[in-house]
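The complex appears here minus one protein chain, its other protein chains still in place.
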Amino acid sequence: MQDQQELILTLKTQIIESLNLQGMTPDEIDNNAPLFGEGLGLDSIDSLELMVLLERNYGIKIEDAREGRKAMESVTAMAQYISEHRTK
Amino acid sequence: MKPVYIISSSCISPQASFHNENLDIPLHHTNENVFYCIEPDYSKFINPVQIRRMSRALKMGFTAAIDCLQKAGDPRPQGIIIGTGKGCMTDTEQFLHSMREFNETALNPTNFIHSTYNQINGMVALNKKINSYNVTYVHRGFSFEHSLIDAMMLIDDGDAEMVLTGSFDEMTSEHFDVKQIWGFWKEEKIDSNQLMLSQTGGTIAGEGTSFYLLSNQKPSSIAVALQDIRTLYKPSNDDIKNTLNLILKDNEITHDDIDIIMLGESGDYHRQAPYQLIREALPMSQPLVFKHLCGEYDTSTNFAFWLSTEILQHQSIPRYLISPLNQLIKPSSSSIKTILIYNNYFEQNQSMILLRLAD
Partner (left out) sequence: MKGRLIVSGLGIYTALGKGVEANNYALQSMQHGLSSLDYLKTIHANAFPFGEIKKSAEELIQEAELQDNKGFTRTSLLGILALKEAYIQAKIPFSNSLRIGIINATSVGGMCEVERYYFDVLDQVGDFSEYSDTIDCADCTHRIADYFGIKHYVTTISTACSSSANAIMLGARLIQKGIIDIAVCGGTDALTRFTINGFNSLKNIDKNHCRPFDANRNGLNLGEGAAYIILESEQSCRERGASPLVEFAGFSNFNEAFHPTAPNPEGEGAYQVMKLALEKAHLNPSDIDYINAHGTATLTNDESESNAMKRLFPVLPKFGSTKCYTGHTLAAAGAIEAVFSIQSILKGAVYANLNFETPMPETGFIPQLNYESGLDIQHVMSNSFAFGGNNASLIFSKIKTS
């Protein structure tokens, strides 16, 4: 559980950096809020950028945009997906 | 074609041209052979969600376009036509670098998307919900001119009453280096204020963006009309002279009617001859040079266009333009009705743009 919390914090920092969410801090991102549409308000290009993040940092290659969307529903979902699929 | 009127304009350049009502803006110069724009506070023009992904060229071009529309009360033009020689260089370079760094895997789509030349066209249309004719010209030293011609055609044909048009180009330090290797810039560092006095080849680099809302309706205040434009591809001296005569004849004016000739002289000693030709053909016109203020770039005529509209509107040559490079041959009080811009982009792309104070 401790590890998962750490992963979530790292992930949030990476999301902020990768999407250049200027002025945002990790605490401001709700773990369970949707990343896309409502919630953080990200769009389809952000979802592609997040896939780049997953591939570069965790060695996870998502081929299908639809599967990507599911894996990135929220920060919690993303951390879960990373734990299950990471190769680095 | 019928002349079109300039309803509003916005210019981001290496000078304090953005939102500066006072023509006597302070003069900026460089000793580095490269000019960069003075960038405005973008937060008033671009929302935080959008801005986080945008590179310099996008931010500058987009802001000038939006600002131009806002100054005119945010109308919905029936055309968006934009020129750029190089597009968003930063994004193109970054994508090339990441292809190498990450060996063609896990690349950022944003750089690729923004490297496409019609990005600003799409963003302006999307942001202002302008469903209309929308085209991007990417022809080096003709990019701005061909955008203007297209806008005039669209209005002349009655397909549009109002068209947003403009151009943008950015200089990156990497692109500056690449072109330095290929001999585009001067080998020795010079003061930009002395640009036209140097007796060497090459020029200095620059960048800039400006946008114009053009209309078939004359605004009630003092109005500047875009009268005519000609582009000349690799012309001979005779072609240049003939085109000059033709543009005068077609617009029913004589050599003496050209009050100011705005010359794109770049300080390149080897490329001075065509300008000399124009100077000699128009001995009664006040010659003014401008590239010591903005540097050389594909769409530098957009800066000359902006300067010319300002001069016509204010009926005076701004003090900062007057220098050893631009000595006045006429009293500064004489009226200014007609300006001809002549530019010669590395011999290949040459253009003449005729601007007049509307009657």
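A and B label the chains in the order they appear, each numbered from 1.
The rule is simple: a contact is a pair of C-beta atoms (placed from the backbone, for glycine too) under 8 Å apart; a residue touches a chain by one contact, two chains touch by 3 or more.
Just so we're clear, the structure is a prediction, and the values are computed from it rather than from any experiment.
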Only these shown chains touch the missing one, namely A, B
Across B:R56, B:H139 or B:K186, the one contacting the chain not displayed is B:H139
Contact with the hidden chain, among B:L27, B:I113, B:A281 or B:A358, goes to B:I113
Considering the complete complex, of B:D41, B:D74 or B:D157, the missing chain is touched by B:D157
Against the hidden chain, subunit A presents residues 44-45, 48, 51-52, 63-65, 68
Touch rule applied to subunit B and the missing chain gives residues 1, 80, 85-87, 95-96, 99-100, 103-105, 107-109, 112-113, 115-119, 121-123, 125-126, 128-140, 142, 146, 149-150, 153, 156-157, 174-175, 177-179, 181-184, 231, 233-234, 298, 348-349
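What we mean here is this: only the chains that are shown with their structure count from here on.
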Taking each chain's centre as the mean of its CA atoms, subunit A sits from subunit B at a distance in Å of 42
The answer for subunit A against subunit B in the complex is residues 19-23, 41, 45, 48-49, 52, 55-56
Subunit A partner, complex, touching residues on subunit B are 48-49, 51-53, 102, 105-110, 113
